[in-house]
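Encoded as structure tokens, here's the structure I'll be asking about.
The complex appears here without one of its protein chains, the remainder shown in place.
Here the chain labels run A and B in written order, and each chain numbers its own residues starting at 1.
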Amino acid sequence: MAKSTSNSKSSSSNGMQEPARRDFIVVATYAMGAVGAGAVAWPLIDQMNPAADTLALASTEVDVSKIAMGQAITVTWRGKPVFIRHRTPDEIARANAIDGAELRDPQEDEARVQRPELLVVVGVCTHLGCVPLGQKTGDVKGDYDGWFCPCHGSHYDTSGRIRRGPAPTNLEVPPYSFLSDNVIRIG
Amino acid sequence: MMSKFILTFLIAVMSAFGMPGAASAAGGGDVTLLKKDWTFSGIFGHYDKASMQRGFQVYLEVCAGCHSIEYMAFRNLADLGYDEAEIKAIAAEYEVQDGPDEDGEMFMRPARPADRMPSPYRNDNEARANNNGALPPDLSLIAKARAHGPDYLYSLLVGYEDAPSNLDVPEGMYYNNAYSGHLIAMPQPIYGDDVEYADGASTSTESLSADVTHFLMWAAEPKLEIRKRIGVAAVFFLSIFLVMSYMAKRRIWADVH
Partner (left out) sequence: MSAAKFSNPVVRWIDHRLPVFSMLDHTANEYPTPKNLNYMWNFGSLAGLSLVIMIVTGIVLAMSYTAHVDYAFESVERIMRDVNHGWLIRYIHMNTASFFFIVVYLHIFRGLYYGSYKAPRELLWILGVVIFLLMMATAFMGYVLPWGQMSFWGATVITNLFSAIPLVGESIVTFLWGGFSVDNPTLNRFFSLHYLMPFLIAGVVVLHIVALHRFGSNNPIGIDTKGKQDTISFHPYYTIKDIVGIALFLLLLAVAVFFFPNAMGHPDNYIPANPMQTPAHIVPEWYFLPFYAILRAVPDKLGGVLLMFGAIAILFILPWLDRSPVRSARFRPVFRIFFWLLFIDAIALGYLGGKPAEGIYVTLSRVATAWYFLHFLVILPMLSVFENTKPLPKSISEPVLATTVAAE
């Protein structure tokens, strides 16, 4: 609005409006209108952010005591799968056998777990969001015995770190804490 | 002459249509409601947290046996001034159904803040069966679902009286001053001293009724405070905008004859 005032040319029959049009009060009115319109825009945009009930559900509690060694379960957290794997000593050893600093996304295994036997990662490939295979016993687990994303061939190791394929970063470790020995809360 | 026209129109519309909807939902003109000065009325209206907490206690100890409040989640209690730990503790006293677990069974677990308040009955039929065939309405929106909501609720709660001698009150019905038709299926819920307040506030029938009404108004309109706060700012802004635009109009039109 304010722009059109300053640019527009008078097409009226008498040419006396020019000084009045530039008047402070007129410009201020148009400016106020623009400010008001801007203020109204915010609620209309912000309504697309997660609602209060969605945010309230942003944590999930899981009893991890029932996961047998070598097994993994998938739980839902914020609508995404979270992989919880009870790793064997062999898997832990293999995750630690390599120098984390040399990887594409450098990270040591011990920085990714709170207890070495329990690996918790978000089961979403960091490439383009597919869910990698490797949870079920018969699944293809990739060349590093962790997870394998069938969409574009990313291979993750037993620490969920990216080892080969297009994914740029390791599987994300969600924030979680131990509520008791057996129960963790994700989120 | 035409500005008179607008004014006439608005006044006529307001008076013709403002009232019928309001009067009808209360069920007719045969009752007079008590008017109370609520802290939440008026343009600067706000809720009284202490009163709402007491009202919540009244709801739990008196109403919740029959009436659900299904749109209220435990997390909403933050509005009443409870902190996160208190809300967790309140929620944990309730069990909600969850599942299915690995075996396909539904199971009960303690409620969390994100859960809604569990209903006292599994469904409407069970509610009716336990209440002489009458369905106790859900209370989440009751303060908006009745005309003059808060005044009506308050009047209803304090409105139980002995029926006039010429009126035959059927079995399972009760006489109430504020209820349309005067015969209500809900027995008098509050007699005074039904609840023990930790803060030592009055527990007379009137005080308990006012507190629970306060709580129910919040349950129906939890955004009232922010709405009125923004409203004051918006009306202030638009008033200035109106004056400015009128001055700008006069300025621009000054040379039109």
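Here are some notes:
The rule is simple: contacts are C-beta pairs under 8 Å (C-beta built on N, C-alpha and C of every residue); 3 or more make two chains touch, one makes a residue touch a chain.
Predicted model only: the values in this text are computed from it and were never measured.
The omitted chain makes contact with just one of the residues B:Tyr94, B:Tyr174 or B:Phe241: B:Phe241. Of the options B:Phe107, B:Tyr191 or B:Trp253, the residue whose C-beta touches the omitted chain is B:Trp253. Check A:Asp46, A:Asp99 or A:Asp181 against the missing chain and you find that the one touching it is A:Asp46. Within the entire complex, the positions of chain B that touch the omitted partner chain are 1-3, 5-6, 8-10, 12-13, 16-22, 24-25, 27-28, 43, 71, 76, 137, 140-141, 144-147, 149, 180, 220, 222-223, 227-228, 230-232, 234-235, 238-239, 241-242, 245-246, 248-249, 252-253, 256. If you put the missing chain back, the residues of chain A touching it would be 4-5, 7-13, 17, 21, 26, 29, 33, 36, 43-44, 46-49, 51-54.
Following the convention adopted for this analysis, only the chains that are shown with their structure count from here on.
If you check the complex, the residues on chain B that touch chain A are 73, 75, 113-114, 237-238, 240-241, 244-245, 247-248, 251-252, 254-255.
Partner chain B is touched in their complex by these residues of chain A: 14, 16-17, 20-21, 23, 25-26, 28-29, 32-33, 36, 52-53, 56-57.
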